[in-house]
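Written out below as structure tokens is the structure these notes cover.
All protein chains but one are shown at their positions in the complex.
The first chain written gets the first letter, and so on, giving A and B; residue counts start at 1 in each chain.
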Amino acid sequence: MVVSLGELAVRFGCELRGDPQARVERVATLANADERSLAFLANPHYRPQLAATRAAAVVLDAASADACPTQSLICDNPYATYARIAAVLHPAPPAAPGVHPSALVAPGVRVDPSAQVGAFASIDAGAVVGARSYIGPHCHLDGGVTLAEDVRLVARVTLCGGVQLGARVVVHPGVVIGSDGFGFASERGTWLKVPQLGGVRIEADVEIGANTTIDRGAIEDTVLEEGVKLDNLIQVGHNVRIGAHSVLAACVGISGSATIGKRCMIGGGAGFNGHISIADDVVITGYTMVSHSITQPGIYSGGIPLEEAGAWRRLVARFKRSGRLESRVKRLERAAGVQSGQEEDHD
Amino acid sequence: MVVSLGELAVRFGCELRGDPQARVERVATLANADERSLAFLANPHYRPQLAATRAAAVVLDAASADACPTQSLICDNPYATYARIAAVLHPAPPAAPGVHPSALVAPGVRVDPSAQVGAFASIDAGAVVGARSYIGPHCHLDGGVTLAEDVRLVARVTLCGGVQLGARVVVHPGVVIGSDGFGFASERGTWLKVPQLGGVRIEADVEIGANTTIDRGAIEDTVLEEGVKLDNLIQVGHNVRIGAHSVLAACVGISGSATIGKRCMIGGGAGFNGHISIADDVVITGYTMVSHSITQPGIYSGGIPLEEAGAWRRLVARFKRSGRLESRVKRLERAAGVQSGQEEDHD
Partner (left out) sequence: MVVSLGELAVRFGCELRGDPQARVERVATLANADERSLAFLANPHYRPQLAATRAAAVVLDAASADACPTQSLICDNPYATYARIAAVLHPAPPAAPGVHPSALVAPGVRVDPSAQVGAFASIDAGAVVGARSYIGPHCHLDGGVTLAEDVRLVARVTLCGGVQLGARVVVHPGVVIGSDGFGFASERGTWLKVPQLGGVRIEADVEIGANTTIDRGAIEDTVLEEGVKLDNLIQVGHNVRIGAHSVLAACVGISGSATIGKRCMIGGGAGFNGHISIADDVVITGYTMVSHSITQPGIYSGGIPLEEAGAWRRLVARFKRSGRLESRVKRLERAAGVQSGQEEDHD
């Protein structure tokens, strides 16, 4: 789509430095933009590329504007403004309401006439598909599933019994929602399956990345509140609750019955113990083992940066003999008549 | 299903404190149960909720019975008893034997007449499906696959060549069993694929969580012994063997040819090196890197609990300069004429 800079400036509240009649037709990176492209600068990491850009215009903030060699659209939040402009320049393909001839929609399923059901999709009796929702190819919906309006299941999504998706939820390929949680009772050396009877409630504007899994609750529901964003390959155990507008990067694992607050940011590869509770506005950096509840907002960490292998081996060896080092210090204290460290040796 | 407390007490060997004619019709949590619900208390975490419960009856052990404000079913293992009662109150939907008209069952496949094959399932020539087994929608079975009786493939499960599933095995959506293992030979700077020719043998009563992957053996089989339970998003490399009744929480990775003993319990996010051997009755806590064999039963750990980010940065900085601290202690020992620590500095 071709749009003038003037129209973009007005529509998104930017200050335009340049020709309102100039037109852009696509987005591009600063490094590879041409005279028909719009670029943006949000991450300072890419600031060095600004001087040499050949973009028609750059979306950036006031602090960077004077360094911009081309036309610019100046705003407070360049990344969000870029996102909105990109959606205008590269609109999603138009909806094509209707059920693909190869899809299997059981009698009794309510599919809104404005919804679209793709090839080889299967929907069991009792499911409900809201207005303008999109069920991509190879999706399967069990009978108890309810989709609100404008839901988008990209492709090959499996929704098991008792899953409710709110408005505008987006689910990427390979996702499984509503699978049985990991519930087994120990009994005479074997494991007895505990029936998993709850559902999954996903509120509006949630997005869920490829091959992520979200288990149904054991009795009550697993819940993702509105605006939560999950990346790929995340595990959400049964009866987990994730608060509104929290974002979780890839490969995170959340054990059963853990609660994560609102507006939390969870780094990739972090893991949460079961039955713990994380306050609102908590940031967890990547690779952190979250072993206990967190009651205060703040940033929390638990990953150790890598070292060259030999240096790392020495560090680990010292770590493993830290008890001996404590003993040596204690001996020195005794020899020197210093008392201060004694309380620390009872382990 | 509606059942009387008296019938439950007799059937599951509980002591009933209450009216044998009283009836329950569903399970519920202690906090949200009503006068038609049965609740349970097994995890002490939920003990505080007992006093206020409005459940018709609570399944619990003798030690908690006096604190129960309602009727109770007293037994030694409340969680297992709850599991059995839940299965009675919420029975699985009845089987519907037969092959869905949209399914593709190749000529020469032996599907027991009591088995059920769902929508868009595909089964290649040579596969065998045992009595009362359930092949859910969108499953694919290669020709070499054999399913014993009462197997349940919930939906969208892929079984590649040479996979054998024992009786009552349950496999959740998105699981891949029998994919090629990660075998490549280094040759002049590139990687040459090593044909993966083995199968996967899954014994009776195994359950496998959503999106878990289990590779076929390189030459001989990958094996999961009876009663093993795998959670979601677990990786099992080629020629791994997991001993009977071991349970593995989500996001565990097991490298090729590792052997895990019987009755092990593996916490979420743990990882196993290849070609190592873990004894029976080993417990690995979450987030542990299992880098070498374990010969003795016991509990093993390797994860460090998180800290507030600033405190964590200081801990890591101290860890990284631990060599200097050892040197400082050595210098003090020398100054004080103490000898004891010298043997520890040769790294």
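The working rule: contacts are C-beta pairs under 8 Å (C-beta built on N, C-alpha and C of every residue); 3 or more make two chains touch, one makes a residue touch a chain.
Keep in mind the model is a prediction, meaning the values are calculated, not measured.
Per the touch definition above, the residue from A:Leu8, A:Leu73 or A:Ala249 contacting the chain not shown is A:Ala249. Screening A:Val2, A:Ala63 or A:Ala309 against the full complex identifies A:Ala309 as the residue touching the chain left out.
Set against the missing chain, the residues B:Asp150, B:Asp215 or B:Asp231 yield one that touches it, B:Asp215. Considering the whole complex, the residue from A:Ser4, A:Gln49, A:Ser64 or A:Ser102 that touches the absent chain is A:Ser102.
Think of the hidden chain as still there; on chain B it touches residues 104, 120, 122, 138, 140, 156, 158, 160, 174, 176, 179-180, 182-187, 189-195, 197, 211, 213, 215, 219-220, 233, 235, 237, 251, 253, 255, 271, 273, 275, 283-285, 288-292, 298-302, 304-305, 307, 314-315, 317-319, 321-322, 324-325, 328-329, 331-332, 335-336.
By the touch definition given at the top, chain A reaches the unshown chain through residues 27-29, 32, 42-43, 45, 77, 79-80, 82-84, 86-87, 90, 102, 119-120, 137-138, 154-156, 170, 172-174, 205, 207, 209-211, 227, 229, 231-233, 245, 247, 249-251, 263, 268-269, 286-287, 303-309, 312-313, 316, 319-320, 322-323, 325-326, 329, 332-333, 336, 338, 340-341, 344, 347.
Definition applied: only the chains that are shown with their structure count from here on.
Annotation: 25 Å between the Cα-based centres of chain A and chain B.
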